[in-house]
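First comes the structure, then the notes that go with it.
Removed: one protein chain of the complex. Kept in place: all other protein chains.
Presenting chain A:
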Amino acid sequence: MSETTHDGTVAVSAPASPDEGLPAAQLAGRYGLTVSGARPSLVEYVRQLWDRRHFILAFSRAKLTAQYSQAKLGQLWQVATPLLNATVYFFIFGVILNASRGMPKDVYIPFLVTGVFVFTFTQSSVMAGVRAISGNLGLVRALHFPRASLPISFALQQLQQLLFSMVVLFAVAIGFGHYPDLSWALIVPVLLLQFLFNTGLALIMARAGAKTPDLAQLMPFVMRTWMYASGVMFSIPIMLADKPQWVATVLQWNPAAIYMDLMRFALLDDYGAENLPDHVWAAAGGWAALFALGGFVYFWKAEERYGRG
């Protein structure tokens, strides 16, 4: 006989186990036993995830602290690392290559630092996402929790990392004469939308990386290409002025460029709305919603298989 189990698949007629007269599936049904490790419904999954919110937060914080716990300067590196990063990019692109293309120095340097930090946020979320499952297989095979906790937790860790970088960014912006004003309030929605986008991307990468760990080797090259194409070190419309218009439009509409430009718009006094593509907020929200929802569903679809590695 065949019968439908609670997850909707049709079970083939189960052979009777030797010491029982009853087929296993029927016996299980009679006593209310459920299939171990079956994927919960999407609603139930969200509920389970919400129950684990404290774990997700604690795990991300623990990872963040563990990062520098052996260093003598300790947590000071949270701020020192982005500061050094910004300095290196400034020397290469600001002094040696002179990529500012006519932008005054007091705009270009905060422009560059903002770009580097905002893009690094997405980049490190993707890289952490690829390894979220494949690098934590021991944990996946030992304890029960909705597996999405891991990629979400890693994305959250990157958000906390970015908040440290923001301290450096504020100092740079103020140092070059961009004082806090009302437009700085826009930083909050920009960060929130980018975080949603990153989390979705991390979820997608986590599922892909669980199946194909080789992605961890490939992604740095993809991310670097994306970085150079998103105008981290230069203004896309100015740099591509002699190319067909559609190239610049496509590049400007890519999510990384959108979040970067919005952040610059919020922070810098001289970086006005003329530098932003049309419907920029709709694009920022659309990318965030598309990736967060799509990534979540995509990840959930393979929930019961992550232990296989």
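The rule is simple: a contact is a pair of C-beta atoms (placed from the backbone, for glycine too) under 8 Å apart; a residue touches a chain by one contact, two chains touch by 3 or more; residues count from 1.
Just so we're on the same page, contacts and distances are computed from a predicted model.
The chain that is not shown carries the UniProt protein name "ABC transporter ATP-binding protein", picked from "Multisubunit potassium/proton antiporter, PhaG subunit", "SPW_0924 family protein", "ABC transporter ATP-binding protein" or "Gluconate 2-dehydrogenase subunit 3 family protein".
Within the whole complex, the absent chain has one touching residue among A:Arg47, A:Arg101, A:Arg141 or A:His279, and that is A:Arg141.
Remark: the residues of chain A touching the chain excluded from display are 11, 14-15, 17-22, 24-25, 27-28, 31-38, 51-52, 54-55, 58-59, 62-63, 65-66, 69-70, 136, 138-145, 213, 304-305, 307-309.
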